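Only one protein chain is missing; all other protein chains are in place.
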Amino acid sequence: MRTSRGALLRYLALRLVLIIPTVFILVSVVFFFMRVIGDPITAAQGGRLSPEQLEARRESAGYNRPVLVQYGEYLSQVVRGDFGTSFSDHRRISDVLITNGAATLELVIWALLVAFLVGIPLGRLAARFHDRIADVTIRSFAILFYAAPVFFVGLLLKLLFSSKLGWLPSSGRASTDVQLALDRQGSTTHFMIVDAIRSGNGEYIADVLKHAVLPATALGLLTAGIFIRLIRINMLETMRTDFVTAARARGVPERKVVSRHAYRNALIPVVTVMGMEIALLLGSSILTETTFEWKGIGYILSQYLLARDFVAVQGLVTAIAIVVAVSSFLVDVINALVDPRVRY
Amino acid sequence: MAVLDPTSVPAVRTPPRAGRKIPGLALIRSTHGLQRAMLLIGIGLIAFFVVVALLADVIAPYSFNAIRGPDGLFGTQLPPSSAHLLGTTVGGMDVLSRIIFGARTAVLVVLLATAMSIVVGVPLGVFSGYVGGWVDRVFVLVTDALYAFPSLLMAIIVSVMVSRGQSSAFGGIFAASVSITVVFVPKYFRVIRNATMSAKAEPYVDAARVAGARPARIMFGHILANVSQSLPVLATLNASEAILTLAGLGFLGFGIEPTAAAEWGYDLNKALSDVTNGIWWTGVFPGIAIVLIVAGVALVGESLNDVLNPLLRTRGGATTADEAELEAMVRSVATQPTMTDTARAHAPPSEQSPAPPSSDKEGDER
Partner (left out) sequence: MTTTALASLAHLAVRDLSVSFQTDGEPIRAVRRIAFDVKPGEILAIVGESGSGKTVSSRAMLGLLPRTARIEGSAQLDDTELVGLKGEAVRRVRGDRISMIFQEPSTALDPVRTVGWQISEALRSHRPLSRKAAMARAVELLDLVGIPDPEVRVHCYPHQMSGGQKQRVMIAMALSCDPELIVADEPTTALDVTVQAQILDLLHDLREKLGTAIILITHNMGVVADLADRVAVMFQGEIVEENSAAELFANPHHPYTQHLLAAVPHLGKPRPAIMDEVAPPPVASRVVMAMRDLHVSFPGRIGSPPVHAVRGVNLDLHAHEILALVGESGSGKTTLGRCAVGLQEPTGGVIELLGTPLGSVSARDLRTLRRRLGFVFQDPAASLNPRMSVGACITEPMKVAQEGTVGERRARAAELLEAVELPVEFAERYPHELSGGQRQRVSLARALVMRPELVVADEPTSALDVSVQAKVLEVFVRLQHETGFACLFITHDLAVVDMLADRIAVMKDGELVESGTADEVLRAPREDYTKALIAAVPLPDPVEQALARQRRRALRAATRQ
């Protein structure tokens, strides 16, 4: 057992090292894609400045140098943790990452909560009643969750709960006065709900929670659809394995066969897929945040893209690449903990 | 006879077993009950949208960008009425017409994106998986990195890069297709490459190598035919993802110019502000169109997944041909004269032993 632990640590260390080429590739791809369009100044100011002015601006910013030199410079910046300053509103990208990143993270956590609460029980139910009405109904729902774009679900939710029924707010992370009050509190964590709890004001907390319900549901249902499919298929597969038959053959009660043997084994591939879900969640959060004007990374990124502020875009995308690479490493760690066979 | 042209079809290569000539029908016949209902609904939905896309000019009451008819301007945000069955948008365009022409855009993008993804991703996967070594490692590293990256974000970046202010209808559709292709090539690559890796270890590939076949023949004569089994399911996934990505791009404002072609995602974006005023028809109808077409493709994909996988599991296990052979042998032992081979020759073919009922293999994550 000791040797296997050593092997496990070696494996994880190697996975940790692999983060570097992953990030490197993504950063490079993004950098060169962006440069195909042109340098940030030409892209942003193209029609508005005279060619001479443009040239002067490019020279002062160093964009007239060879692309490879700029690329090298950018890489060294990233290594130092400097993602640059946005072109349009002169914010430091690292500040944007902290402020808006907290918002996105908050949304993603709420959404995952919805996804787990809805997806896992329904997936198990569908597998349990395989090929019967419950299964077909749940599968149909999963397909609908999958087929409906998150912004359409968001639109329907807003239409029903906000516009028609008036129960919930339709956009933002909190009402304006609550937002202001929380900002005035000082030393904000940028996590709205944490700030609200710290304020100790029940109304603030309720307000923040109310604002989170619709976006979390929209994003959560989408993810739940994937969970349902995955859990159902994996449960069905493990229910057919020899070790499940063997457990039955030694008289283990059916309920325990399912919960102790099938469920646990079925969760392993789900954990693996979770790594990719993070990328999906980040992608979908751009749409969700735009729909609900939730000022997270996706929202601000889309704003910068529309403003053709490619310095900001590049910085944010680089940061997202790092997040993705790190989280897929974390998933490997979890996987290694859940599955004793991962010991390489 | 005596045609010495080596390209002429040799008699030993007769067409494969009956029932494969019309794959669709054979597929439907192999389903039953709810599975068949799912498949038929899916096919029906897809067929519906394809017909709408083809006949858009005929069916649609107005052009997709018309804001005025013979009686002057339509007016904006009009509720559904006899003149505008689904109402008009905030820009004063007919919602129904935009949905109908939107189907054309969606179908075009799906076809283009799926074709491009397959043409690039599949050969790359077969090649990388077969050659292995450093080439493979580099490909895997790059595609894994791209795969892990949020696909919508990648699509946005590529679309901004490709379109570069192009506003023609085809330019927009092409840009959207390319960005979906960039997202999907890594997915095809992964699946096909892994299938190739395992196919490479299959004895029939070794057998071809022992026979002295060249790598190209092995890759594209033997392996490709066998790994392409996973393509239908992957292609449906690709198609539905293409529609969703297209709509997502449109929604965020990186898609096709609204004056160049109708696009559902763009309309939904414009409808977002209507919602606060209780105007529902501008958003709900294009949204339903997206849901229906994606659900249609997804239903077909799910059924394919259910049906194709167990069918393909022909390996191992006893066939009834085995049993027939045994029976013939025993008879030959009992009554000495051996007629066994003719008896065997008429043994009915079969693929499966009495195994538990069919079911689905690992589906695909989005």
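For reference, chains read A and B in written order, and residue numbers begin at 1 within each chain.
To be clear about the criterion, contacts are C-beta pairs under 8 Å (C-beta built on N, C-alpha and C of every residue); 3 or more make two chains touch, one makes a residue touch a chain.
Model, not experiment: these values are computed from the prediction.
Contact with the undisplayed chain is limited, among A:55, A:82 or A:339, to A:339. Shown as candidates are A:268, A:307 or A:333; the residue that touches the absent chain is A:268.
Across B:63, B:194 or B:226, the residue that sits in touch with the chain not pictured is B:226.
Considering the complete assembly, subunit B touches the hidden chain via residues 1-4, 6, 8, 10-14, 16-17, 32, 202-204, 206-214, 217, 222, 225-226, 314-327, 329-331, 333-334, 341-342, 344-345, 347, 349, 351, 353-354, 356-357. Touching the omitted chain from subunit A are residues 1, 4, 7, 10-11, 14, 241-243, 245-254, 256, 260-261, 264-265, 268, 338-341, 344.
Following the convention adopted for this analysis, only the chains that are shown with their structure count from here on.
Separating the centre of subunit A from that of subunit B, both taken as means of CA atoms, is a distance of 26 Å. Residues 33-34, 141-142, 144-153, 156-158, 160-161, 164, 240, 244, 247-248, 251-254, 265, 268-269, 271-272, 275-278, 280, 283-284, 287, 290-292, 294-295, 298-299, 302, 356, 359-363, 365-366 of subunit B are the ones that touch subunit A when the two sit in their complex. Against subunit B, in their complex, subunit A makes its touches with residues 21-22, 25-26, 29-30, 33-34, 36-37, 130-131, 136, 139, 143-144, 146-149, 151-152, 155-156, 158-159, 162-164, 170, 226, 229-230, 233-234, 236-237, 240, 269, 273, 275-277, 279-280, 282-284, 286-287, 290-291, 301-302, 305-306, 313, 317, 320-321, 324-325, 328.
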